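Only one protein chain is missing; all other protein chains are in place.
Now for subunit A:
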Amino acid sequence: MESRILRPTLALYTVAFLLFLYGPMIVLAILSFQSIDGGPQFPIRDWSIYWYQHLLGMAETSRVSQLPVGDSLIRSIILAFMTTVVSTVLGVMSAEAFRTKFKGSGPAFYLIILGMMVPGVLVGLGMALLSNTLGIARAWWGTSFVLHVVYTYPFAFLVMLAIFNRFDRTVEEASLSLGVSPAQTFRRVTFPIIFPGVLSAMLFSFTLSYDEFARTLFTAGRDLTLPLAIYGTFSVEIYPNIFAFGVLTTLFSFTLLVIYGLLMKRFTAKAARFTGQEDA
């Protein structure tokens, strides 16, 4: 009786919620197919891929100038990549350190976590003031990069902490007792087993850095990253080319997710076999 009403209600609610969640993206995707003489709003005058061509420089751009995202896109990808590498390495190393309790591990834990808790605008402003005082030039690859690492490193750290929490230490001990050095044990036993976690940490770091805005705003200096460049175009006038760009970046993110999913599937299949060891 209860489930006859409750279940459809919950289903409806979930569908509504998902629509609400993806509504902005759907609207954006529809508007990106606006015709050449249409504006950034409904109604759609005619369906076309003109704005995609415009974005990629394949259409005549005299009336509306091409979206200045080329360089900033490359900057953002390089920055996200650098951040991913550094944050993941730091995250894995510090999570490894936290597997054993050490003196001051409590305060150290909260100091690391603080990086994702403090408001981004404040940290950005602080960094700008600090670099001014020290006479360091602000740049996306310098001051912004440091803040991106401070911000994403706690996420990578927490992911790895959870992974190590479920990690069966005896496989490492088995390796050591075979006469294998701790370094080799990490490389050949520990790392392959925690690799799915490392992938998650990398995904977190990359996506968080790629669209980071608040921390970058005050610290990027003259050359802008992608989120800053897009924001900059808003202050002039909005054309549907920005929607086309939004759709393309979303596709890019989905591609990353699919790659992540495929890699995960490959490795968790192995992990599932591992947990299968316990029964039988």
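Rule of thumb we're sticking to: a contact is a pair of C-beta atoms (placed from the backbone, for glycine too) under 8 Å apart; a residue touches a chain by one contact, two chains touch by 3 or more; residues count from 1.
Going forward, contacts and distances are computed from a predicted model.
Asks: Could you check which of "Phenylacetate-CoA oxygenase subunit PaaI", "FtsW/RodA/SpoVE family cell cycle protein", "Putative spermidine/putrescine transport system ATP-binding protein" or "Carbohydrate ABC transporter membrane protein 1, CUT1 family" matches the UniProt name for the chain that's left out?
Replies: For the chain missing from the view, the UniProt record says "Putative spermidine/putrescine transport system ATP-binding protein".
Asks: Among A:108, A:125, A:180 or A:256, which one is in touch with the chain left out?
Replies: A:180
Asks: With the missing chain put back, one of A:29, A:108, A:125 or A:189 would touch it. Which one?
Replies: A:189
Asks: If you put the missing chain back, which residues of subunit A would it touch?
Replies: Residues of subunit A in contact with the hidden chain: 168, 170-171, 173-182, 184-185, 188-189, 192-193, 270-271, 273-274, 276-278, 280.
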